[in-house]
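Okay, handing you the structure first.
Note that one protein chain is taken out, while the other chains of the complex remain in position.
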Amino acid sequence: MRLVRVIRSNPLVFSGVAIVGIFGIVAILADIMMPHDPWGYGQPFLAPSRLHLLGTNDVGQDIFSELLLGSRTSLLIGFSAGILAVVIGVFIGMIAGFRGGLIDNLLMGMTDVVLVIPALPLVILLTVYVRSNIWLIVAVIGLVSWPNTARVIRSQVLTIRQSGYVESARALGADDGWLMLRHILPNVMPLILAKFVLVVAVAMLMEASLSFLGLGDPSTKSWGMMLRYAYARGGFVRGLWWWYTPPGLCIGLCILGLMFISFGVEAKSDPRLKRVLDR
Amino acid sequence: MEEHKHPSAGILWKATRYLVAFFLIVSLNFLIPRLMPGDPLMNIIGEEAYYGSQDVLDSLRADLGLDKPFFAQYARYLIGVFTGDWGYSYLYMRPVFESVVLHLRWTFLLILPSVIIAACIGAVLGAVAAWRRGRRLDAVLTGSLLLAYSMPNYWLAMLALFIFSFLLGWFPLGGARSGDAVGLHYFIDIGWHMALPLAIITLSKTAYDFIIVRNSVVSVYGEDYVLMAQAKGLSQRAVLFRHALRNALTPLITVTAIQFGMIFSGALLVEVVFSLPGMGTLIYRAIEARDYPLLQFAFFIVAVCVLLANITADLLCLWLDPKTR
Partner (left out) sequence: MKKTGLICMVMVAIIVLSIPFGISGCAGGPDGEAEEVVLRVGSTRPFSTTNKFSDYWYGVLSGITTHDSLIKLGPDMQPVPWLAREWHISEDSKTFTFTIVNNATWHDNTTLTAEDVKFSIEYYRDRDPQAGWMNDVISSVEVLDGNRVRLSLNRSYGNLLTEFMTYTAVPQHIWSGVENPLTYNGTDRIVGSGPFRLESWDPAAGKFVFIANANYFGGKPKVDRLEVYVFGTMDALVMALIRGDIDTWWDYSGEFPNTYIPPLLVSGKIDFAFATFLGVPAALGFNDQRSLTNNITFRRAVTYAINYSQIVDLVFGGYGTVPTYGFSPSTHPNHNNTIPRLACNRTMAENLLNSIGVIDSDSDGWREFEGAKVTLTLLTRSDSISMLRSTEMVASDLKAIGLDTNIVALGSAAWRTRKDAKNYDLVFFRGTPWGMLMHAGHGSGYFDSRRTGAGVLFNLNNAEYLATCDARLATAIPGEQAQLDNKLQQLHGELLPGIALAWIESTYPYRKGWENWVVDHIYGGVVNSFSWFTVTRGQ
């Protein structure tokens, strides 16, 4: 219930949760809410009307329905990649921070390696290798987005370790796994949440970028693919704002919501451990 | 965080780690492109070519050094890394180094000014917002910059191109220069071409720097020495600029250094939208063409620069803020 308190007490977090929550509900209920089949073909390039709220695209698919269904793909990619990255990051960060010594250096060395290879080119390279499929995109994004989390978690673990009570717990016979679960994880939870939310944002942006380059999954509706088609099929030049604005705005709004949450949660956590936000 | 260790031991460890990381990166750069499906030769001979007689292909393969065993290629690559022999780009058919340099200068021109301008604007706005924290100015600044940061920047770039270049006709529709301007006009021409992409990248970096500065300034407002300074009767402005902002400098410098490191990976999507021949485009095309030597070098230089940026940031922070020593 602490979470609810945090959300209610902080207007930033509150609005962030509200924005993301609305998109989440839309994503879950997309099937019910869609007025048309977003894969059904019809009259192309229709302007917005009562029948088609946002008009139709180049092959006559209803843009509003695409937008609703797209929220599902985009959020799914974002959250799955976020979970994957955070799980890897927390795991590596915890082990490194807890064990120290050689293992720490090995793991942090690995982190450095992944951190210095530019993410987008690497993701492009890997998607070229694995082909367009949202789960592979998730895996790839997840696999390159964990180092920041690992670093932050590690330094948090180190701080908490030094605070003494972990030492005393250990002296009382608690084993490492128990210590991590019982004492360290709750302490770093806000940070994990903040990092998670950021990875989600990064993953959503990356999906949009990959789609723009033609590396998206053509058998799924996502905001990125919508933008790609709007761009490659003349939506911009023709000034069809109802086609190219909504997906971009949705991506932006969703990420804004996530940023609000990250921002608020991070401010709530120990201010002495202020961390650099990393994109 | 590793205060208990002897500082020199920490540095030694760090150096070893950076070294190992460096070696791993060098190897990965060799390995990853070669794991990709697709034959670099196919890109050279074009879409209509039929593969024809095998010996022509074989001799081409030999010319490019692709016929040698995997480890021989690796050894050659490693020696190349340390002797500066970067090999030959299949895509540009010239030494890799030259191809990279040609693209690098445009990325420099795009990223360098935007990183610096963003750091300055971000610092000032961030400090102001922190000073006015919780007031309307703070909310407006934070809200709008966060929004700018959240929008996919290629989408903003497309909108900017559509509105400012196409509808209003103020800027060119692509390229880094007209190619026929001379003298002073040459610089004006480049500025005119780079204005929009520069603005887009500056905007997103400004938002980023703003967030960092604002947060760190806010966080020190409660600290003892700031309270003390206020108690001593220093004006708000003096407190802000002399103490609070100075504290925010460390994270800002770290971030700026890392952003400098990214110069070499370029800003692919913005480059594509504005038809700019930068590093992003280079890497992207090298991937499409399976241009192994070019990819190796491009990824290598990016990695080295990010490493250097990280080290520089570490050292700068050490120098600026002796407390962390």
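By letter and in written order, the chains are A and B; residue numbering begins at 1 in each of them.
Simple rule for what comes next: a contact is a pair of C-beta atoms (placed from the backbone, for glycine too) under 8 Å apart; a residue touches a chain by one contact, two chains touch by 3 or more.
Given the structure is predicted, the values throughout are model-derived calculations rather than measurements.
Trainee: For the chain that's been dropped from view, list the shown partners it touches.
Mentor: Looking at the entire complex, the absent chain's contacts are A, B.
Trainee: Out of B:Val20, B:Val124 or B:Ala181, which touches the unshown chain?
Mentor: Going through B:Val20, B:Val124 or B:Ala181 one by one, B:Ala181 is the residue touching the chain not shown.
Trainee: If I consider the whole complex, including the chain that's not displayed, which of A:Leu69, A:Val140, A:Leu215 or A:Ile261 touches that chain?
Mentor: Touching the chain that is not displayed is residue A:Leu215.
Trainee: Which one, B:Val20, B:Leu78, B:Ile116 or B:Val304, makes contact with the chain that was left out?
Mentor: Of these options, the touching residue for the absent chain is B:Ile116.
Trainee: Out of A:Phe98, A:Trp146, A:Phe196 or A:Tyr231, which residue would touch the omitted chain in the full complex?
Mentor: A:Tyr231
Trainee: Could you pull out which residues of chain A are in touch with the chain that's been left out?
Mentor: 39, 41, 44-45, 58-60, 128-129, 131-132, 214-215, 217-219, 228-229, 231-234, 236-239
Trainee: Residues on chain B that touch the omitted chain in the whole complex?
Mentor: Residues in contact with the chain left out: 36-39, 41-53, 55-57, 60, 63, 88, 90-94, 102, 104-106, 108-109, 112-113, 116, 119-120, 158, 161-162, 165-166, 169, 172-182, 186-187, 190, 242, 246, 249, 253, 271-277, 281, 285, 288-290, 319-320.
Quick note on the criterion: only the chains that are shown with their structure count from here on.
Trainee: Chain A to chain B: how many Å between their CA centres?
Mentor: Distance between chain centres: 21 Å.
Trainee: With touch defined as at the start, can you tell me which chain A residues reach chain B in the complex?
Mentor: Touching chain B: residues 105, 108-110, 112-113, 115-118, 120-122, 124-125, 128-129, 155, 158-159, 162, 201, 205, 208-209, 212-213, 227, 231, 236-237, 239, 244, 248, 251-256, 259-260, 263, 266-267, 271-272, 274, 276-277, 279 of chain A.
Trainee: For a test of understanding, state which residues of chain B touch chain A in their complex under the given definition.
Mentor: 1-2, 4, 13, 16-18, 20-21, 24-25, 28, 32-33, 35-38, 146-147, 149-152, 154-155, 158-159, 162, 166, 208, 211-212, 215-216, 218-219, 222, 251, 254-255, 261-262, 264-265, 268-269, 272, 280, 283-284, 287-288, 295, 298-299, 302-303, 306-307, 310
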